[in-house]
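All protein chains but one are shown at their positions in the complex.
In this document, chain identifiers A, B and C correspond to the written order of the chains, with residue numbering beginning at 1 in each.
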Amino acid sequence: MDIRVQDSDFDAGGELNSFTARQTNAGAVVSFTGIVRDVEPGLSVMEIEHYPGMTEAAITKIAEEAMSRWALSDCLVIHRFGNLKPGEDIMMVATASAHRADAFAAADFLMDYLKSRAPFWKKEHTADGTDWVAAKDEDEAALKRW
Amino acid sequence: MDIRVQDSDFDAGGELNSFTARQTNAGAVVSFTGIVRDVEPGLSVMEIEHYPGMTEAAITKIAEEAMSRWALSDCLVIHRFGNLKPGEDIMMVATASAHRADAFAAADFLMDYLKSRAPFWKKEHTADGTDWVAAKDEDEAALKRW
Amino acid sequence: MIDILYFAWVRERIGVPKEQIETKAATVMELVEELRSREERYAVAFSDLEALRVAIDQELSDFDAQLSGAREIAFFPPMTGG
Partner (left out) sequence: MIDILYFAWVRERIGVPKEQIETKAATVMELVEELRSREERYAVAFSDLEALRVAIDQELSDFDAQLSGAREIAFFPPMTGG
């Protein structure tokens, strides 16, 4: 398990390759990359606030839950905080397993939980001002799948 | 849509990065990498046979189906044939979308269909001899999810 | 003494990211009532508890939870990570 909370950028492809290279006899690796999307009337900054200390603990707990529910050989979570621009990578997860079903389900689960249970808050800065991104009912509902 | 059937190796991380860089305002990119697993009593070669011509057509049809069923901005499929060794990448898919649910579902769908509907056949070479890999009932059953 | 932390718009409405207070509150709810009665900015920040989440010692909890022994309570809106 490799969990990183950082303000600096990361190289998703490079991380995917080193994650895969660390595995022993994995047959399936799934990755998810979350990217800052532009919004009307033009996003200047996506500010990501987090709760230092709790963030790492919460992600570790979610990752441990994924490792225990599926036959994973490993998982990776990288999540940034600070001021990001459209097109920048916000976060990534990767999962490795002998078989594809476990790798897919675990990555999907990790994303649902990171979205609604890891202490990050997004604030959009546009020409119109700033707005805290509201949590979506559908994201909370997604947790019921697991 | 980028579909490649090739005997040469590919760089999954590099492909993921260039795929992501090609997208305009995607918020979510999901990738899957399939890797040759070792088997008892030791795999010397995983031979992958395919049906030139039909392979490209079948993958294109599956990818078009994914593009029409989910709100994807793009998808990538790379699948190798020839003689591979344990630890080598066999294939990868990547999907890009505004939102994570579409990117995940489409990548999962692509994998299920590539597994059972793209004309590839795997043959394991071990010290015991050679064996055509049998299709699994669970892979056929997985298609019913869609 | 207990540390109270605020994040996102809760932090902005209350005006500080963190403060230390002396309290006899037994539950999160009692602590919220105490804060609400202090000043208008707290009453505003805590006006709709449905829109708030609470963590006790860096673990998600709920408003009925006991505070016994807690060192750090954090209030924030629903999370929007990922």
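In this text, contacts are C-beta pairs under 8 Å (C-beta built on N, C-alpha and C of every residue); 3 or more make two chains touch, one makes a residue touch a chain.
It should be emphasised that the depicted structure is a prediction, and the values quoted were computed from it without experimental measurement.
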| item | value |
| --- | --- |
| Shown chains touched by the chain that is not drawn here | B |
| Touching residue (missing chain; options B:63, B:91 or B:105) | B:91 |
| Listed residues B:1, B:57 or B:141, member touching the removed chain | B:57 |
| Residues from chain B at the interface with the omitted partner, ascending | 34, 49-51, 53-54, 57-58, 79, 90-91, 111, 114-123, 132-135, 140 |
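As a working rule, only the chains that are shown with their structure count from here on.
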| item | value |
| --- | --- |
| Co-neighbours of chain C and chain B - touch as defined | A |
| Between chain C and chain B, distance of the C-alpha-averaged centres to the nearest whole Å | 48 |
| Mean-CA-position distance for chain B and chain A (Å) | 23 |
| Intercentroid distance (Cα basis), chain C paired with chain A, Å | 26 |
| Shared interface positions of chain B, touching two or more other chains | 100 |
| Two or more partner chains touched - positions in chain C | 82 |
